[in-house]
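Showing just some of the chains, left in place.
First chain written, first letter: the chains are A and B, and each begins at residue 1.
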Amino acid sequence: MSTAESELRIGMVGYAFMGAAHSQAWRIVNRVYDLPVRARMAMICGRDETNVSAAADRLGWERYTTSWRELVDRDDIDVVDICTPGDSHAEIALAALAAGKHVLCEKPLANTVAEAQSMVAAAQTARADGTLSMCGFTYRRVPAVTVMRDLIAAGRLGVIRHVRAAYLQDWIVDPQFPLVWRLQNDKAGSGALGDIGAHIIDLTQFVTGQRIATVSALTETFVTERPLPVGAGSLTGSAGAGTGPVTVDDAALFLARLDGGAVATYEATRFATGRKNGLRVEINGSQGSVTFDLERLNELEFYDAARPGSEQGFTRILVTEPDHPYLSAWWPPGHLIGYEHAFTHQARDFLDAIATGTDPRPSFADALQVQQVLDAVGRAADEKASWTDVDAGPDHQF
Amino acid sequence: MSTAESELRIGMVGYAFMGAAHSQAWRIVNRVYDLPVRARMAMICGRDETNVSAAADRLGWERYTTSWRELVDRDDIDVVDICTPGDSHAEIALAALAAGKHVLCEKPLANTVAEAQSMVAAAQTARADGTLSMCGFTYRRVPAVTVMRDLIAAGRLGVIRHVRAAYLQDWIVDPQFPLVWRLQNDKAGSGALGDIGAHIIDLTQFVTGQRIATVSALTETFVTERPLPVGAGSLTGSAGAGTGPVTVDDAALFLARLDGGAVATYEATRFATGRKNGLRVEINGSQGSVTFDLERLNELEFYDAARPGSEQGFTRILVTEPDHPYLSAWWPPGHLIGYEHAFTHQARDFLDAIATGTDPRPSFADALQVQQVLDAVGRAADEKASWTDVDAGPDHQF
């Protein structure tokens, strides 16, 4: 693995949280997995020259630029990796695909269905020329999630009846937390819904093989005015002078019917005090159940109704065995992997798809469908009239 | 404690699961707690003489009758304890209250709001004569639940933002499970909704001090036809010849807004394979969170955001200390109590209320309000038009 032909030169746009996670993946993917191509961290792009220069040095990128158009147009870039806020995904992706670059785009695919549709169209056109695209719903590549999907696909749970999904965080419970870009509708498109709700929509559809058909929803913004941040754009920017309105949801809750007959509850919130990154999923089928919690991402609980009755129970599978997905290349059984490993698995699968000319998943079309669910949830939450009031009862206190 | 004046002679109607649990409570309540009155298990009532006679002997009741009207009318009965299916609650309770008997009625209070309203009216009339009434939402008296309420009432969680409640069982996942009375609308009023959904409605309203104001819902019956049971009425009756239609919901899911500003998800189902009696509640407030699981009923998890940041986490409180509610009379710390202990706590509180002439809670009015929520959920689930469909996306498979 040393010839130029076998290299894929990566150009990454964005260098914040997602940029760091993706960098780690490109940096080590070929050190962990034997692959037919090797990723080269060729160029990083950011708007602020001082910051992007420091990021290039720190994260180990060969060059940097402050113009994503330059990055997209260069001949010595093969893959464009988009790690920016959602409002710029479509523009960058369309340009990259037009320039014949393979595209890996962070989720959610876009801020609107219309943008996502244009990206799907561009991806399909580019596909004819062998240019591939993929959306970064990384959690599909947490091994325990992949095992969940495999168990369901193998029929081990029987007919799926219930999906119970929540993504619980608490990083903005403090009303003094500043108005960062993720709390602004024009940058982020939505709040908890698109940021973390999108993950549980994709993950549950992925593992069950069913799609959400119809929803009923509510969204809520508990803290409507926040201090303006000192620096622009930072997730952790400190509060400055003045305040501004929060223009996204703090929490989004919805019920759903899936096209395979399952019924579901979904909840995405940034106000679940004490839950740091609590993505929790439980699936109940006629023959068994599975549960997963991202705060214990090396574990999967599986209930197999085919076992003898007196021995039934939820089995805590430590998903660290060499015959579990992605894990033979890592450490011995019982040695945990962390959050960022799924990004390495994603990089592996994307590199492999490019090398072999197969279509990587989740495709832009997969991601558009998630966008359509987000859109339906947003519309449902606006239709307040559809709710049913509880009749006033006798007056009493608890 | 030996004079007749200090005795309350209990007459119980029904002798199945709830009858057995209530009998255990009356049997031991004065052996555990020092109370100003003593319960006497005076008479049990059931329709089938052979069965009720055996139940009287087995459970330790002095006499039996096959006529609840006789029981209600007797001068030597002070308290009527109603443990029958919901379709007979109103009639028995109205008669008992009219006869001046204190009434403890199992939940849900009735099968309809109208019945419940008539019971509240009768209870209020009877109250003027010193006759008391109470509804058996027993889980309020699981010590961990009481602690949860106390923490919230003391402001330890701050402003309540989220309620997350599910009551998960799996006893009818097998389509060959017979069509027992709990699956028949005319007997049970509803299915999972009224049976176990009522518990999480009451419990979450009790602990938060907020009432459900408006809901959006779905209900589902996964298995619509079942074998007729061999014996009538039994929870565990075996399947006989022929089948009949299931006329209640297998699962009920709803979103809610509470009148104090919290948003909520609720789910009651008998199809959560592997969950036997999984009543789970999580409450998130601005200053902390609590979680409870009835399958680990001696435990409460409490997250206190007032602790130093690096030491924050969910604390698993083993609710078995003498300064926890109800527990000083039981065993030393770390010695668990079981499911039926809450019935003893309920008996204690009811006896104490009668002895002191104070109003026991949950009152019939409290229970009526739960009935109104159940009614709103039922209506909301019928209003299918209010749902929002997800637009058809590109055709693809997962």
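Note that a contact is a pair of C-beta atoms (placed from the backbone, for glycine too) under 8 Å apart; a residue touches a chain by one contact, two chains touch by 3 or more.
Keep in mind it's a predicted model, so treat the numbers as computed, not measured.
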Entire complex copy count, 2 subunits given: 4
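Keep in mind that, in the parts below, only the chains that are shown with their structure count from here on.
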Subunit A and subunit B: spacing of chain centres that average the CA atoms, whole Å: 40
Subunit B contact footprint on subunit A (complex, rising order): 113, 120, 157, 161-162, 164, 166, 168, 170, 173, 205-206, 209, 211-218, 220, 222, 251, 253-255, 257, 263-265, 267, 269, 271-275, 282, 284-289, 303, 305, 312-314, 363, 365-366, 368-369, 372-373, 375-377, 379-380, 383, 385-391, 393-394, 396-398
